[in-house]
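Just passing along the structure, written as structure tokens.
Removed from the display is one protein chain of the complex; every other protein chain stays in position.
On to chain A.
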Amino acid sequence: MRTFGKWLFVVAILITSPARAALDIVITEGVDAARPIAIMPFVWEGQGQMPQQLSEVVMSDLKRSGTFSPLNVLSLPQQGLSDVADFKGRDWSGVDSEALLVGHVKPYGNDQYQVKFQLIDLIKSQLPQQGATPSPQSLLLDQSEVLISASQFRSYAHMISNRVYEKLTGIKGAFLTRIAYIVVDRSQDKPYHLMIADYDGYNETMLVKSDEPLMSPVWSPNGRKLAYVTFENRKSQIVIQDIFTQQRQVVTNYPGINGAPAWSPDGKTLAITLSKDGQPDIYLLDIATKHLRRLTNHYSIDTEPSWFPDGKSIVFTSERGGRPQIYQMNIQSGKVRRLTFDGEWNLGGSVTPDGKAIVFVNRTNNRFHIARMDLDTRFLQILTSTTLDESPSIAPNGTMVIYGTVYQGKQVLAAVSMDGRFKARLPAGQGEVKSPSWSPFL
């Protein structure tokens, strides 16, 4: 108790104040394979400056998805278009794009703005006409009109991206999500920082600053809380922190390792690693009652649990076969089976949101890369070609993986699409950036 008090002061929980965005995404591979899309700058129907150009945010979102490649605005045949009523189909016949996004922003007084967008079907507009020409309204894939304040522009732009993405791909967009990560800046007297930011690096906020390491942040299924590991008391402890109220609760403080927290899909249980009984094993912690249930009991290392979306089984890393490999355990029966066999090591696995594949760190010829394995076919694909890759975290729509890597002698975050074709890097500002965790849909 005395030591606890002694070390309490080393951790400062900070009032959520936006910091300079440390993340600036550089797409390194995969633009060629993307689908062209036409995005018209939203037309401002007010005096002076528009608070923010929404279409620029949408363009960046769609580009970063790896699925779309926005066309150069100046190459578009019509300019200043904001409504399908003014759309001249014949002008667009030569444009290589499946859809066109247009919109306008109109001030409504008292920090309120009317934002309207329309997604026009360019393929339908170019089909050979039979009989009467189609009405402009029949060309709309989607449209919406809302009243928002200036501070909501960025998040509403992500909302538009979500709708465009879902309309055109059938997959839910993950543009309204956040990431949590650790920054280690050894030039500061409290070098370890737990940060959150929008998925694109904007609105970066520091949640915790500590003298001692912080590790393994992971989002609760409702996106309100983070579980993570802290060493602020010169030992590992698992903490749950509310990202809005800053309320902070130590949930495990056992001797030895307290690590690798993973929320169950219903948010009631944490799968964790403890070594209190001798060696690292997986336990289930009931968050409300603190009741502990031991899942694995093996003399070798068992760690890094991750849940299947149905909450009935977990994957975890185990050395029971001699080298770290990924295993699956049914929680009710306790039955364990080995999933990975290729490569020297496979570890740090997580299950895709559809439950059909796992993403993990693969070591082959002493190189560490992010890999994906289909659980039915057991086909293993190496997704990355960067250096010392670790800590993969999957976007909630299953299309992208964010992970930690080393670039030019520094730890940075990078992203790769689930098919390995699109690759991007998120360069750090100050310090080393690691342990990314992608939030659920917000």
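In this section, contacts are C-beta pairs under 8 Å (C-beta built on N, C-alpha and C of every residue); 3 or more make two chains touch, one makes a residue touch a chain; residues count from 1.
Just so it is clear, contacts and distances are computed from a predicted model.
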| item | value |
| --- | --- |
| Missing subunit (named according to UniProt) among the choices "Aliphatic sulfonates transport permease protein SsuC", "Peptidoglycan-associated lipoprotein", "ATP-dependent DNA ligase" or "General L-amino acid-binding periplasmic protein AapJ" | "Peptidoglycan-associated lipoprotein" |
| Touching residue (missing chain; options A:Q118, A:N162, A:S236 or A:T384) | A:S236 |
| Residue of A:R186, A:K356 or A:R378 touching the missing chain in the full complex | A:R186 |
| Listed residues A:S97, A:S125 or A:T273, member touching the removed chain | A:T273 |
| Given A:Q52, A:T67, A:S97 or A:S216, the one touching the chain that is not displayed | A:S216 |
| Given A:I196, A:L270, A:M329 or A:L347, the one touching the chain that is not displayed | A:L347 |
| Residues in chain A touching the chain absent from view | 186, 213, 215-216, 231, 234-236, 256-257, 259-260, 273, 275, 280, 301, 303-304, 317, 324, 345, 347-348, 361, 363, 368, 387-388, 390-391, 406, 409, 411, 432, 434-435 |
